[in-house]
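What you see is the complex with one protein chain gone and the rest in place.
Coming up: subunit A.
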C-alpha cells in the first residue's frame, strides 16, 4: 500500500493504477477532465481488467465496448457470467469510477482490448448507476482490508471521449486509428513486475527478522547433557532452515535494486525512441518476478514453520505477511506463464546463436555453447575448474547449468517439432523443461548480481559478511539442485559432498552475526507487527498481553456456555 508499506488498502488501486494510467494513456483533454478531480479524490477510481473467466491471458477477455456513431457513445456490456469483472481492489465498495478494459468493436470489427473510463456510482449518493451491478467478491485469503469487487455492465453507455485515446483512437464516425507500437504497453507491466521483485525481498526480510529474533529468544531441549536448554538458533537444523533464507533476502534485495535501475535506464531510452533492450528487460522481469515471488512465498512459510506453534498464531505476524504476499505469485502475470515467457526469449536467443548470430546481455553465455562446444568427454576436465569457495567461479557453474538446461529444452522442443505438426503442441509438451530452463537462467542472474555487488562494498567487515551470505546463497542453491550439476558434469560427486559440507560450515560462521544481519533490515516494531519478532525480545509477556485482547475473552464466561453447554449438561 502507498500509506502503509506491505499492507493493502482500499485506495491502493486508485493511487497505484488509476492515476498512473491516466497519466500515461489519457490525452491532455482527458487529463484536464479526470486527473485533477481524481487527484482531489472527487473521483475515486480503480482498474478493472481481470474477469471471472480470464486473467493472465488478456486476449481472452470478453467485456465488450461497442461504438455507436449515432450518439457518439460506447455501449459497454458483460455478455456472459465469465465476463464479469472480478477481483479489482477498491471496486466492491469504495470506487465511483473504473478504468475498464474491454474488446473494442467499431464498424462491425473487433479491434482488441482498449481502456475506458467508466463512472460506476452516483456522485453524492454513492449508489450504483443504472446498468451497473457492482459489489464485493467476499472473503479471501488475507486482504480483508480490501474490497475486491465485481462489476457487471448491461448496455451501459459512456461518451466517446471516455476511451483513453493517447495512443489508439476512435474518431466520431467510428474510424479506428491504430497506436504506433503495441510494445509500449509492456512498460507498465515491466514496472509493476519489477516492484514485485523488491516486494519479495522486503516480505522475506520481514519474515526472516521475526524468525531469527525469535529463534534467539526461544530455548528448547538440550544440546549438551546437563547444560541449560540452548537457543534454538544453535541447532544446525534451525540454521539450515533460516540462514539460506536470510542470504536469499539479501540476494533479492540487490536484484530488486538492479531491476529498478535498469527499468529507469531503459525507460529513458524508450522515451528517446530506442526499444532495443525492451524484449530482454521484459523477459528478465517476467522470470525474476516469478522466481523471487515463488521463493519468497515458500520462504515466508518456512520462517513461520521455524517458529513452531507460535508462528501459527496471528500474533507472530508471519501469517499476515504470508497472506498479503502470496497472491503476488498470481497477480501481474501468473508465475508459470511468466516463466514460459522468459523461456520463449531464451529459446529465441538460443536459436539465434545456433544460426551463427551473437546475443548480448544476460543471455550472452549462450554464445559459449557454440564457441566451445560442450562435449561429454570434456566434462571431467571442466568440472575440476569450479572452486567452491570463490563466488565468481560459482557464477560460472550456474552459467553452465543454465546453458545446459536452455540447450536441453530447445533440443527437446525441436525434437517435438520434428514429430508433430503444431508449434503450440510441441511447446506444450516441452513446457516442464522450459520452465526449468527459465528457473536456471534466473538463478544464474541472481548469483551473478549478488556476486557483482560484493566488489562495490568498501567496508571490509560488511563485505566479509556479505561474501559469506553470497557463498551460502550460491552453495545452498547447488545443494538443492545437485541433480542438475551432477547430470551435466559441472560438479563431481566429491565436489557435491564438499558443497554440502561447506554449507554447514557457513551456517556456523554466520550464526554470530545472524541477529545483526536482520537488525540491518531496520524494520521498526510497528511495521513488523509481530510479538515474536520484537526488537527487545520480550516475547512471552507480550504474547500474554496480546491474547487478552481476543474477542473470545471479552466476558469471563462466554455466551455459548449459557446457550449450549449448560442445557446439554442439564439434560444429560
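One rule holds for everything that comes next: a residue touches a chain if its C-beta (ideal position, glycine included) is under 8 Å from a C-beta of that chain, and two chains touch if they have at least 3 such contacts; residues count from 1.
In this section, contacts and distances are computed from a predicted model.
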For the chain omitted from this view, which of "NOC2-like nucleolar associated transcriptional repressor", "DOG1 domain-containing protein", "ACOX2 oxidase" or "creatine kinase" is its UniProt protein name?
-> "ACOX2 oxidase"
With the full complex in mind, choose from A:393, A:467 or A:481 the residue touching the hidden chain.
-> A:481
In the whole complex, of A:161, A:334, A:368 or A:468, the residue touching the missing chain would be A:334
Can you list, in ascending order, the subunit A residues touching the missing chain?
-> 10, 37, 40-42, 44, 50, 52-57, 60, 81-82, 84, 86-87, 92-94, 96, 123-124, 126, 135-142, 147, 150, 218-225, 229, 234-238, 240-241, 301, 305, 308-309, 311-315, 319, 326-327, 329-331, 334-336, 340, 422, 424-425, 428-432, 435, 481-489, 493, 496, 500, 504, 540-541, 543-544, 546-553, 556-561, 563-569, 572
